[in-house]
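Left out: one protein chain. Kept in place: all the others.
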Amino acid sequence: MESLTYIEAGRRAVAEAMRADKRVWCVGEDLGRGGVFGQYRGLREEFGADRIADAPISEACIMGAAFGAAMMGTRPVVEMRFSDFALCAVDELVNQIAKARFMFGGQSRAPMVIRQPIGMWRSSAAQHSQSLESWYTHIPGLVVACPATPQDAYSLMQTAITCDDPVVFMEHKNHWQTEGPVDTGRSVSLGEAEILRTGSDVTLVSWSGTVHTALDAARHLAEDFEIEPEIINLRTLWPWDKDTVFASVEKTGRLLVAHESVAVGGFGAEIAASVAERIGHVLKGPVRRLGAPRSLIAYAPNLEDQVRVSADWIVEAARDLVKGIR
Amino acid sequence: MESLTYIEAGRRAVAEAMRADKRVWCVGEDLGRGGVFGQYRGLREEFGADRIADAPISEACIMGAAFGAAMMGTRPVVEMRFSDFALCAVDELVNQIAKARFMFGGQSRAPMVIRQPIGMWRSSAAQHSQSLESWYTHIPGLVVACPATPQDAYSLMQTAITCDDPVVFMEHKNHWQTEGPVDTGRSVSLGEAEILRTGSDVTLVSWSGTVHTALDAARHLAEDFEIEPEIINLRTLWPWDKDTVFASVEKTGRLLVAHESVAVGGFGAEIAASVAERIGHVLKGPVRRLGAPRSLIAYAPNLEDQVRVSADWIVEAARDLVKGIR
Amino acid sequence: MAAGNFDRATALSMLKKMVRIRAFEEQACLAAERDRLVLGAIHPSIGQEAVAAGIVGAMRRDDVLLSTHRGHGHTLAKGANPLAMMRELLGREGGCCGGKGGSMHIADFSIGMLGANGVVSANIPIAAGAAHAIRLNGPDDDRIVVCIFGDGAVNRGPFLEGLNWAGIFHLPILFVCEDNVYSATTRTAEVTAGDGPGARAAALGLKVVEADGNDALALHETANDLTAGLRAGSGPAFLHARTYRQSGHTSFDPAAYRPANEADAMRQSNDPIHRLAALLNDGSGSPDLEALLGEAEAEMAGVLAEAAATPFPAPETAFSDVQDIGSPAAEAF
Partner (left out) sequence: MAAGNFDRATALSMLKKMVRIRAFEEQACLAAERDRLVLGAIHPSIGQEAVAAGIVGAMRRDDVLLSTHRGHGHTLAKGANPLAMMRELLGREGGCCGGKGGSMHIADFSIGMLGANGVVSANIPIAAGAAHAIRLNGPDDDRIVVCIFGDGAVNRGPFLEGLNWAGIFHLPILFVCEDNVYSATTRTAEVTAGDGPGARAAALGLKVVEADGNDALALHETANDLTAGLRAGSGPAFLHARTYRQSGHTSFDPAAYRPANEADAMRQSNDPIHRLAALLNDGSGSPDLEALLGEAEAEMAGVLAEAAATPFPAPETAFSDVQDIGSPAAEAF
């Protein structure tokens, strides 16, 4: 199995999909020079300017035009650069793309992958650091993918491009250079979580960058406190893999959800509420969420750190759960 | 005490605020002719075209310009017509208005009321019916108000206009003509829920139009099933009145949250998760959420009804909770 | 347009098309006001039918059309079935969108009608993208796209973004600003700076034609020229058609904000149907406009009756056509 970076895994999945299906094309700002993070490096040279298209700075039109092209049978990969800028294209995504198929009574499809890199990336401040994945879970018609590992980046991209639904694909900016094994023969379906570590004491659900934080915390918990967490990398938020999460909570009796995004109104609430609603009787104690406080993300590094869910926070919360502290 | 319609209560609060403070002005499309629902009827005549300003169809600029004017010391009431159209102005609301004060280290304020009428309004279909209040609860910097009654419409508007934070003010389109008593001397602070009916069997939390559905359901539950629900009208979603909700759940041991918006990723999840996290030990059974299925809102009336939380749904859910059925 | 300088058969068929559009909308308004069968808002294009007949009538069946909330006329002109449309307005089974969209989301993909739109200006980038897909298909695909929007739409950002897009990618698309003077209750001129839609499009590098939007024949000729140019690779074009909204903004709007008599004057002196009929008048009673109006009324009254007799959609369709992945009716509610 190869070892690839997260960014290269995504790049490779896109390139392979473009080779396999000439309806696939990419559009966004600066793509011809490889894209702002290099996610498209070399693709212009291989596929030309039509299929790796440079767009003007006009997120609304990038989103809207890609949608028009998708309804006409092409399969666009849309680059929003930072998920923050996708906020310039919300009408297009939410009112148009997500709703068209239904409003038109099934006459149309929008097979699109909408790349919206999320997350804190040292000192990018409040307009370049957001994680709004929970927003899109709330919108019928959209699929939401949040890859954590290079394998996720590869396999979820592969599946997303072949899927006929619009997929909001949220890569974590801070992990572009994270390396890991990638089995290019392994396909992952949307809605399939992965258990990265088995454990019996507490179920720890996370996604995106926080999966790595959770793995750090798990080592610490196991080595220093003899607590064995089961780590679930959710991978997609809609659909989300209730079966895997519920089975794990049934085993451990404890749930901790951790995510980088703001706790209030975050997707952790959906998971915690679902567990409490459906299998509350198996719980040995309260469910628990960890997310960012409802403040903004500051530029100064020490302030930024104040709102980042850390391995220490997770360790403390998991210990409290196991100790039965509320 | 007077009896006013919901629309008139809001109109009156705006007019009084404009009389009291000349920094207050309103801006949006068609306001000069009273606004699309008549919320501004007569105000142009009283206050003139500068303070009841007609805007071009350009939601992004309405929001952005009002923000600029707010930073300069005016206090705009911004009309988005349908909350759906506010999706054309999300960058302005979320990246700019909500974040400026923090990003600028406290140098600015954005005292704005952003009116975004929500909700199903017979056969308005998928682009004119949404309720996305949970989105804005997830955005640090924003206050979220969802008036249910004419009293709420009056008092919350009054408080929102005098508040220095940006308030997303979500009126329910289907209730413009709902009439009720309004005590114009009663002030309501943001973050203060109201118990509309006391009861001992189950705490029923809702907001906006669903409060009325919950009241219907409560009568039915009491008369036909001898179940006494405690009905809480949350009024504001951020901040939300945890004290009142927790105290009620501590008394009843059961929580049902009902809202018109989509259940997945809805604010019901936040409430249910918070209760499960903080006071899960007082529960006599699982928490329960009711919201729209994760489908779209159709035009055909019978299809529209399929996704509307009804009094029957609430009755059934409350009975299940009390019977201990999962 | 000089009388005589046109093909009489084409002109007659355009007149019939316009008459049928008007009759359809009059029945739709009755269904809304008299019968309370149309529950959502409808936006009639009465008085604006020349745009539909003249411009959409110049399109091929496989060409692609995107329209607005005021799109009944365009959709009919593209060839949609009035019964399927009326069923849609009444939210019934067999409506062209299965009753799920209604008037503001009317669409018929089988004839290249890719949808009305409930959001002003939103169809512009989408239409640019449809044309983009045609260009990606290569020179063998000689379809074109027509995107129609109102005068109010030129004040929203997607207007600039979409026209710029069409320009830089040299797309086969005709943008049509159907200027009916009003944006809902506002006179558009009062909220529009500069010299209007045409000047804006010209500054964005598009070929611009200013036209009398109530002269069906002239519009048709212009549209024929422009669409031929588009197929030959001219790059995007822009047509500013000045017409007038004879009705209120919606069927329920009395439009009391208009100057007294403004609408009446237009109805009397500048109605596109009467103008075309007058132009075609050969002095011997042909065309017989009253007869045409009567036939169309009878046809569309029949359509309304049939639509009204159609059942509502099956309830489970409230959960279909959402997405392939992830159950829309997930038990999480």
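Worth a mention:
For clarity, chains are labelled A, B and C in written order, and residue numbers in each chain start from 1.
As a working rule, a contact is a pair of C-beta atoms (placed from the backbone, for glycine too) under 8 Å apart; a residue touches a chain by one contact, two chains touch by 3 or more.
Values in this document were obtained by computation on a predicted structure and should not be read as measured data.
The chain that is not drawn here is touched, among residues B:G38, B:P239 or B:G253, by B:P239. Only one of the listed residues, A:F225, A:F246 or A:Y299, touches the absent chain: A:Y299.
Remark: the omitted chain is touched by one listed residue; of B:T5, B:N233 or B:S274 this is B:S274.
Shown as candidates are A:V36, A:I195, A:A222 or A:V282; the residue that touches the absent chain is A:V36. Set against the missing chain, the residues C:A80, C:M113 or C:L204 yield one that touches it, C:L204.
Counting the whole complex, the residues of subunit C in touch with the unshown chain are 155-161, 163-164, 166-168, 190-195, 199-200, 202-206. For subunit A, the residues in touch with the chain missing from this view are 29-30, 32-33, 36, 54-60, 84-85, 88, 122-128, 263-264, 289-296, 298-304, 306-307. Although one chain is not shown, part of subunit B still touches it, namely residues 25, 50-51, 53, 55-56, 58, 60-61, 63-74, 91-92, 95-96, 100-108, 140-143, 163-165, 190-191, 238-239, 270, 274.
Just so it is clear, only the chains that are shown with their structure count from here on.
Most remote chain with respect to subunit B, judged by CA-atom centres, is C. Subunit A and subunit C have centres, each the mean of its CA atoms, that are 40 Å apart. Our note on geometry: subunit B versus subunit C, Cα centroid distance of 36 Å, whole angstroms. Subunit A and subunit B have centres, each the mean of its CA atoms, that are 29 Å apart.
Residue positions of subunit B touching 2 or more other chains, listed in rising order: 84-85, 88, 125-127, 264, 289, 294-296, 298. Shared interface positions of subunit C, defined as residues touching 2 or more other chains, are 95, 97, 99-101, 105, 117-119, 157, 322, 326-328, 330, 332.
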